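Removed: one protein chain of the complex. Kept in place: all other protein chains.
For chain A:
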């Protein structure tokens, strides 16, 4: 544990407690007092970004004279394998910052009008953030289950936000599949507990090499059942048909935050493969890597085909989420420190870009005709008789920006470049880093070639789909004036794209950060010792 000042040690728990308390407070405020509710949730969200930023700095050793490294928070000060611990290392601090950044932008966007389309939006939204933060920070697999349920319960509420037939139908599937996978999650936890006798991730990591040969199969079966649960949550083929539809049905700010939810599954798989099946875990080393690679490939292929096949932008974004999950899972399966660093960079960049795209879709499509979006397949793209319709959005707030199309078009091109991975933006750097890490070996394996090929192919498909949609929605001259756009909707999109821009400008230091993170994942010793104390490794 780093020698940080006392107040810094409370940062991890703040990220969970703060949104829960604020959310409880919001429930007590009457629905009429909208301003107060907005103020409370906005202040909370901004504070969380600040706290997460401090946590990143503190874990990186740039704050309070600490040396960096994993920071452990023992709840109620119970000693490690018996009590629940929150562990913030570079990886989880980074993920939490990403979550809260996406959260605050989506929240600002929601203030435009989305938070008014149903009750208790803010309370649910903060609970969702609390659940995601908790899942990233916890060091206990059963506590992870609890945080997963918190975030899922909040997401059930948010997906239904605004009601309507399509949302209800999509959420029925979403809730059913998530309850079923939660049961798998529990079964996996029970199997791992029955073999190792522990729920603490670091303690399980210590006990994995000591597992008797006959019990190893049980442990691996447990890990596989657990893995299936997380793979479903990260949208891996063939259990991902619910994802594009659900995300397309959700309100835009909700969908933007959901972009990080698939990454929770990816994070846990990365964490558990590093701890349980990384170096020094005896006979269990490298378990299921091959399966991860193949499933990742299948998902990327499915997502790419989906991107090309669909004409609705929300579905394109949903399939892009699948491609990005597939890339990450395949890269985790291939492993190697350089590749893990590259995939972390890709994770940050692609999550922010998809979040921005989800926020952007609604204002862009506001100009287009409803029928046109669905029946546009047979129409030539350059059709001069295109008739754009203005949707009636009477209750918008904020200043009306002139040149709406210029702003939207600029943001759309920016998003396209990011998603397709074209230079000079961060999407390109991320994909280039992955491919470079794949080819930076003496003998390039067939799976490395396949992954590189699929990454380029999916980028091309994204470019084609986005260009097609862009021409359709933005270029084609409409007869009427474009729909209005309020400042409050532009600011969050701009903020997300600005963060992506800074990912490009500050790529050097950020890349060093993810490289250190990948180094920490490759050598889980420091994590285990931080949780269990210096004796870490000695059997109880």
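The rule we apply is simple: contacts are C-beta pairs under 8 Å (C-beta built on N, C-alpha and C of every residue); 3 or more make two chains touch, one makes a residue touch a chain; residues count from 1.
Definition applied: contacts and distances are computed from a predicted model.
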{"item": "Candidate names \"General secretion pathway protein GspM\", \"Cation:proton antiporter\", \"ABC transporter ATP-binding protein\" or \"TAT-variant-translocated molybdopterin oxidoreductase\"; UniProt protein name, chain not shown", "value": "\"Cation:proton antiporter\""}
{"item": "Which of A:172, A:309, A:471 or A:487 contacts the chain that the document leaves out", "value": "A:172"}
{"item": "Option from A:182, A:312 or A:516 whose C-beta touches the chain left out", "value": "A:182"}
{"item": "Touching the absent chain when the full complex is considered, from A:191, A:415 or A:532", "value": "A:191"}
{"item": "Residue ranges of chain A at the interface with the undisplayed chain", "value": "142, 146, 149, 152-153, 156, 160, 163-165, 168-169, 171-173, 175-176, 179-180, 182-183, 186-187, 189-191, 193-194, 199"}
